[in-house]
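As you look at this complex, bear in mind that one protein chain is not there, while each of the others sits in place.
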Amino acid sequence: MTATDVMTTSALPQVTLTLEGVTTYVRMRKLLRPVILDVGFFVRPGEIVGLVGESGSGKSMTARTIAGALPRGAVAEGVVGLGEENLLTVSRRRRREVQGKQIGMIFQDPKAYIDPLWRVEVHMTEGMRVHLGLSKSEARARAIDLLSAVGLDQPERRMRQFPEELSGGMLQRVMIAGALSVEPSILLADEATTALDVTTQAEIVSLLGRLRAERGLSVLFITHDLALADQICDRICVMYAGRIVEVREGRGIFEDPLHPYTKDLLAARPNIRKRVARLPVIKGTPTSAMDAPSGCAFHPRCRFAVEACTTTFPQLTAVSGGFVRCIRAGEQLWSEPRAEKGQTASETEGNSAAGG
Amino acid sequence: MLLEVKHLSKDFRLRSGLLSRSTHLAAVKDVSFEVPASGAAAIVGETGSGKTTVARMIVGLETPTHGEVLVDGTPLVVAPGPSERRRRARLMQMVFQNPFLSLDPHQPIGEGVEEVVSFHRLRPPAERAGRVEELLAAVGLDGRLAAKRPRQLSGGQCQRAAIARALAAEPQLLVLDEPVSALDVSTQAQILNLLADLRAKLGISVLMISHDLALVRQVADDVVVMYKGEVVESGKVEAILSSPKEAYTRRLLAAVPEYSGTGRATGLP
Partner (left out) sequence: MSAVSEDLQLLQGLSRDVTVGKFEGVFQKAVLGISVLVLLGILVCVAFAPWLAPHNPNGVDLLNPYTGPSPGYLLGQDSAGRDILSRLIYGSRLSLLGPTIVISIALVVGVPLGFLAGYRGGVLDGLISRVFDLVFAFPSLLLAIVIVATFGASFFTAAFAVAITYIPLMGRVVRAAALVEREKPYIAACRLQGYPAWRVFVFHMGPNMARVLVSQTTLYFAYGLLDLSALSFLGLGAQPPQIDWGGMLENANQGVFQSPTGVVFPALAIVLLVVSLNFIADWILEQQGQRGGQR
């Protein structure tokens, strides 16, 4: 029984997006190498779910698998359920329809994704006219509404402007408005605030929260910043080496992290409240799915690894408020806070030449 | 006082249109602060605050419109030629944000470090290889990586190599422009610890440019907060972060997503 089975049988009325056993391979020199393995989670209507990970974790690849934007030659297996359909098995044409209309995507760099050649108006109305069949004036009116809904002042003026005339934060709002214009079931936000200033980031995050409250918007929020995810997500999935290693509701990840990786990740971040003598480090570097060792992908870097960790591929085990992918999940691996463990010496990365 | 920055200003003249009616961009306005020997200071600000321009003026990559930079009480030449730069390289070095672009893509990292040592004639030829190994070890890189090119290394390894190259000139001040923002959290921690070690071992001063307040808290003793080219607030890190005086500083702090290492939620006032 997969994690998602367990979750869905507990009387959920409706799920916007569900992933089950999704594994994606990319083609490298004629071979298929995995980038994400057995990924499963779900997003209910009006929920914001966070997908958090470092480099090689596969979080972006997961988004691309959902959106159908994989590199050439890549193969995805499993179930990506949107509504009643499995996006991985429907026809290409149906897939394109669904992607255009049901899934909205916003990216890290709005300047790279909004065509600088056209005015904002064109960017905003194009989707509506193609996918919703609205007329030019109808689309325009809706676009203006959306622009003010996302907090842009003087929306009519903004419509006439070119992307270069707007700041990063404003452009990101335009991108959000554009993504929402076709009334998608879910919004995929891939590092959407990473390139923004802290103050702008906070504004965009609260905007997403507002949209969720007002419109019941579902969001898959992808980021490398756990603290940021904490601000806004109802549930957080932590990814490592292409796998989901921990899923917890609410603030579970912060109050009581259960996977050694999550725990170490939280501790490694400088804390604005206090300075420590040395930051606790996780030795080694993050690995991707294709470079992962056998058994648990994290075991070479794990403080609690045992013999079995090198051979057993851990499954997701149910814990309070979520799941953890660790064979030692039930044990009380640490009882005190991390503070005094922060005396790890600065580790050399020297031994792994291309550690990823 | 190792570094003194006095009334530094930078005006960019932008040409707009064929008739070249130039407009001015005052990127930096009257910035002053000090960094003590073996000290650690940070300049904090968002995009457009001018913090990177200040850093570039200090090391000599930009020419100030007004103001001066003093090292050990001596003012630095405003538009340095190659011989002045050579001299200045022994005083201060810079580490950049993008680890991959900071290194010559074509050059094995060991060679890059050795080039600095031999260019400044810091060691006789026989001792150079040993010195390179020493420097690489000081930044936590295995000597066997010396033959690798940046493409073969991770972001963290590249940044360490860039630090090694900077240290090869034996500077007194290291200016770091967002040195870890392009790295993973786990790698960031390693680099920050490395910087603390280097400060302790070599007595080197550090000036870090960052937008990340948590980082600044961890690394710096003194901080300068900049907004739109001006200094908004400056002083000891502990003081400013616990009781910020200016509205902008408070806004900056309030926007920081907050959690503590033990998993307990803490909020700022």
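In order of appearance the chains are A and B, and numbering begins at 1 in each one.
Everything below uses one rule, namely that a contact is a pair of C-beta atoms (placed from the backbone, for glycine too) under 8 Å apart; a residue touches a chain by one contact, two chains touch by 3 or more.
Quick caveat: nothing in here was measured; it's all calculated off a predicted structure.
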Options B:24, B:66 or B:85, residue touching the unrepresented chain | B:85
Quick one: say which of A:26, A:103 or A:134 touches the chain that got left out.
-> A:26
With respect to the chain omitted from the figure, which of B:8, B:35, B:71 or B:94 is a touching residue?
-> B:94
Touching residue (missing chain; options B:1, B:61 or B:247) = B:61
Just one of B:4, B:30, B:68 or B:115 touches the chain that is missing; which is it?
-> B:115
Subunit B residues touching the chain left out here are 59-61, 82-89, 93-94, 96-98, 100-108, 115-116, 119-120, 148-149, 151-152, 154-155, 162, 165-166, 169, 180-185, 187-188
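Note that in this section only the chains that are shown with their structure count from here on.
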Subunit A touches which residues of subunit B in the complex?
-> 46-47, 140-145, 148, 152-157, 160, 184-190, 192-194, 196-197, 211-215, 217-219, 241, 251-266, 268
Which residues, counting only subunit A, touch subunit B once they are in their complex?
-> 54-55, 168, 197-199, 201-202, 224-228, 230-231, 251, 254-257, 264-276, 278-282, 285-286, 337-339, 346-351, 353-356
